[in-house]
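To start, the structure itself, in structure tokens.
Part of the complex only, each chain left as placed.
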Amino acid sequence: MTLNIGVIGCGMIGRDHTRRIQQVLSGAQVVALSDVNRANAETVRRDLAPDATLFDTGEALIAAPEVHAVLVTSWGATHEPYVLAAIAAGKPVFCEKPLATTSEGARRIVEAEVAHGSRLVQVGFMRRYDAGYIALKAAVQQHTGAPIMVHAAHRNPAVPEAYVTPMAIHDTLIHEIDVFRWLLDDDYVSARVLYPRKASRSHSQLRDPQVVVLETQKGVLIDVEVFVNCAYGYDIQCEVVGEEGTARLPEPMAIDLRLGALRQNAILTDWKDRFVASYDVELNDFIAAASKGGATGPSAWDGYAAAVTSDACVQAQESDGQAVAIVLPVRPALYN
Amino acid sequence: MTLNIGVIGCGMIGRDHTRRIQQVLSGAQVVALSDVNRANAETVRRDLAPDATLFDTGEALIAAPEVHAVLVTSWGATHEPYVLAAIAAGKPVFCEKPLATTSEGARRIVEAEVAHGSRLVQVGFMRRYDAGYIALKAAVQQHTGAPIMVHAAHRNPAVPEAYVTPMAIHDTLIHEIDVFRWLLDDDYVSARVLYPRKASRSHSQLRDPQVVVLETQKGVLIDVEVFVNCAYGYDIQCEVVGEEGTARLPEPMAIDLRLGALRQNAILTDWKDRFVASYDVELNDFIAAASKGGATGPSAWDGYAAAVTSDACVQAQESDGQAVAIVLPVRPALYN
């Protein structure tokens, strides 16, 4: 049976997920579209989903009986109410990050889902679906022994002037925050931010680079370099050090060239290319679980934990190298 | 519009392609199944395509009006008549290799398709859809300058007793034969086979390893080591040497481990894992072209050229290091 999906938010990401559902993946179709700017929704309908119905509001789309499941790809500030509405309607909902713009908002979603009694929400943390991270997690479980440290880097060639210091957490580190919880099957207890001198390309409202140090409940010490003006490319590094050995995230596939006195492999420069394959797997997972009326991927709890951790990291950015505690309430049984 | 596919041959490969169409890919469904052993078709229907109709013969399946396109995944000797029947019915047909068991048979398919006047046949040379080979071809076109040499290896950890010397060509080298024609956009003019001493694991009816040397019309010299008892893993190597530099096929993704005094990366041992992702892409390409009534991937001509080249290579295996000429007729305009 085909899963009928309604998409709220027809910008770049909403459009791309619609293409994925209509042209790449099996088992679902986009039957409803909505965007605060109706022209966006019309364009996506014309190009990708000619049979879809346009809705004036996300709420109306969620309420429509032919819509089985919802994708929330609208502006961040609208995520919380749409997700709450979907939960209220008992419909599976895939929400792009952030789940909510505040940890309190994420908490409200968790509470709503717990009240509902079963999982409906999947948050768009796509790295968990990346073949490299999946292989890394398997290697950690099978080969390295229990993890003790993680050394990581998240490098971007450049950012616009609008990118200010807290965005290094909210927009950039957020991916590491989620994926390391998953990778290590662990939770954070503290965050600390250390700064080298500012890079010469760093803008006036941005302290770049920075090294974020996270500690986990199991005692793993994680250092993540966040460097968004690294100039040379988009580069994600992750090395896990365990009791028996180390494992490292693979480089993206690249041809070995020998040319002009260099052995060389291309490095990606656009973040959109780095995890592109994982979006297909992520949505496929959503379709499979939503077809059974639920959700199985990154949960509302994961979104909440990421929000709480982000808040602590942003506070740590202003704490002169001091550790900031990260405290989560008891995890509801729904998420065990 | 959904493409209705009929599958002839419900063994391992037919089953796997059915799963792909039903559960992974968008735009098509399996509506008809047939197998010389009806139980096979029933199992596939039960597990993967409950709405499909079973047909007693491949010919009946091909004739059924609800079948828009055909997959031939039956026993090799039956490929030729089924493909000819599909062409006669004007239906797009995807045929697993070999296209025919003789080069004459492949020639008859080419002639039938030429008589039909447009392409209908796609042959299952999946390596052309492998991300590594695609990147290699792009690197050759963009970076290495015009190719002059190719050094390659096709290694298998072990083969059963039933694998005899000519199978090193028909079952193993066949993939290199096709993919290098595509990679270099070239045709072969001669083949030569050189033998080192037999490996100690080589069976009595098998001369293993061997080095096949192919020359192309443009003057590229290709050496391919075929070693099917290499013991250590399934390993496909390919280096192109051009006027300006070299490019090498990437290794499959593997985690860098440091463990037990070794930096180490796993090597695959089962050939089925090596190009597994390319099957999805290959069938997706078939669905896209067949939905428009045609075919665009590896053609009947490519299947014919591979068959003629294989024949020459097998002859070269018995020619004591002498070059055997490879002569193809003029390529019909349909395939330009």
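Lettered A and B in written order, each chain numbered from 1.
The rule is simple: a contact is a pair of C-beta atoms (placed from the backbone, for glycine too) under 8 Å apart; a residue touches a chain by one contact, two chains touch by 3 or more.
Fair warning: this is a prediction, and the values are worked out from it, not measured in the lab.
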{"item": "Homo-oligomer size of the whole complex, from 2 visible chains", "value": "4"}
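Keep this in mind: only the chains that are shown with their structure count from here on.
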{"item": "Gap in Å, rounded to a whole number, between the CA centres of subunit B and subunit A", "value": "38"}
{"item": "Subunit A - residues contacting subunit B, complex", "value": "22-27, 131-132, 135-136, 138-139, 143-144, 244-250, 253-260"}
